[in-house]
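For this view, one protein chain was removed and the others were kept in their places.
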Amino acid sequence: MPFNYTRTIRFQDTDAAGVVYFANVLAICHEAYEESLAASGINLKLFFSNPEVAIPIVHTSVDFFRPMFCGDKVTILITPRQINEEKFEIAYQINLVEQTSAKAITKHVCINPISRIKRVLPGEIIRWLSHWNDDDTPLL
Amino acid sequence: MPFNYTRTIRFQDTDAAGVVYFANVLAICHEAYEESLAASGINLKLFFSNPEVAIPIVHTSVDFFRPMFCGDKVTILITPRQINEEKFEIAYQINLVEQTSAKAITKHVCINPISRIKRVLPGEIIRWLSHWNDDDTPLL
Amino acid sequence: MPFNYTRTIRFQDTDAAGVVYFANVLAICHEAYEESLAASGINLKLFFSNPEVAIPIVHTSVDFFRPMFCGDKVTILITPRQINEEKFEIAYQINLVEQTSAKAITKHVCINPISRIKRVLPGEIIRWLSHWNDDDTPLL
Partner (left out) sequence: MPFNYTRTIRFQDTDAAGVVYFANVLAICHEAYEESLAASGINLKLFFSNPEVAIPIVHTSVDFFRPMFCGDKVTILITPRQINEEKFEIAYQINLVEQTSAKAITKHVCINPISRIKRVLPGEIIRWLSHWNDDDTPLL
């Protein structure tokens, strides 16, 4: 079951072309990711300041189909998927009414934030993955 | 009756000190302003791209009392007040649970965005002011 | 000849993990693009508010290799390349001392900003492409 997050486009998200600045689309996707973490019971403050586990983004890509304007109420559909013991990816689809404005992907790898050495994903992320995964057959 | 807006602090709002970056507090206040405009029936897309009327901010101030962290659910209480035919100000109070994290003020002046000459506030802003004004006796 | 842009990482670019927020890497790349436009004689104010020509980004991807910290002086090497009469792409490499922190790509398509219909790239962009192109044999 994918996770849905609804977000109003803010004046701050726009640039002088009158539409959402391209890099801000990724920040909007990350908001949906944060909201999905919270919805599966993860404490965001502890999660993002954990001195032993960090899960930075190592790759991202975005395809932009339609401009988004201040006041637009977009829905972000997010589908996480485990890649291996240390990695997952998230697919995002940003929709406005019946049309897709953008699609994005982020790939995340779990590390120790001090040594920056890879480590296995923590249990709460495994649960989050199974919570919002679209698929009955995990890749692992 | 002041307007209330609830907003989760996002990872993007924070800086390397682990708390909300000071200037982002104003962006959060502006979101509350946008939401109050929408709540009184104003179309945000048309409002912020109107070629004949713009209402830029000419002054702002903020007092910061407590740091805000990723995941915090803050409530922004906003109280607009008309100053004269061309100007209004908004007082913002950002609260977390029972404590105030920050207080801010923005002052706005109505202009023609091409000539940048002052003009009277449009009717929809006068209605918005009366909608969320805390006071029975307007300053005007 | 690729274009070089040097940029200090700012406190604002960072997040609570202590390093540059992933989406801000794209904003830093876009700064390098703007600087390369200016360096080939393009007036940025007119370019980004031209009512007849806009060149929005339709695709982007980033690979993140190393975290960037506040105060780091990174160099962004940018190499634009024409794809066809209406499109170009830019490859970005962000280096810190001798190591690559991130690599990114943006693809841009030229449109009329009102109708959003594709049109040929303007002459100043063709000159910019030939100015900073790494290659003697354009793709076109």
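Letters A, B and C mark the chains as written, and numbering starts fresh at 1 in each.
Basically, contacts are C-beta pairs under 8 Å (C-beta built on N, C-alpha and C of every residue); 3 or more make two chains touch, one makes a residue touch a chain.
Computed from a predicted structure; not experimentally measured.
Just so you know, the chain we are not showing touches A, B, C across the whole complex.
Across C:6, C:43, C:112 or C:130, the single residue that touches the chain missing here is C:43.
By the touch criterion stated above, the residues of chain C touching the omitted chain are 8, 10-12, 14, 18, 27, 30-31, 34-35, 38, 43-45, 47-49, 69-72.
Contacts to the hidden chain, counted on chain B, fall at residues 16-17, 19, 21-24, 26-27, 30, 48-49, 54, 56-64, 67, 106, 113, 116.
Although one chain is not drawn, its touching partners on chain A can still be listed: residues 11-12, 14-16, 18-19, 21, 23, 69-70.
The rule is short, and it goes like this: only the chains that are shown with their structure count from here on.
At the interface between chain A and chain C, over half of the residue numbers involved are used by both copies, so each side presents largely the same positions.
Comparing the CA-atom centres of all chains against that of chain A, the greatest distance is found for B. In terms of their C-alpha centroids, the spacing between chain B and chain C amounts to 33 Å. Chain centres here are Cα means. That of chain A falls 28 Å from that of chain B. Chain centres here are Cα means. That of chain A falls 24 Å from that of chain C. Counting partners per residue, chain C has 16, 19, 21, 23 as the residues that reach two or more other chains.
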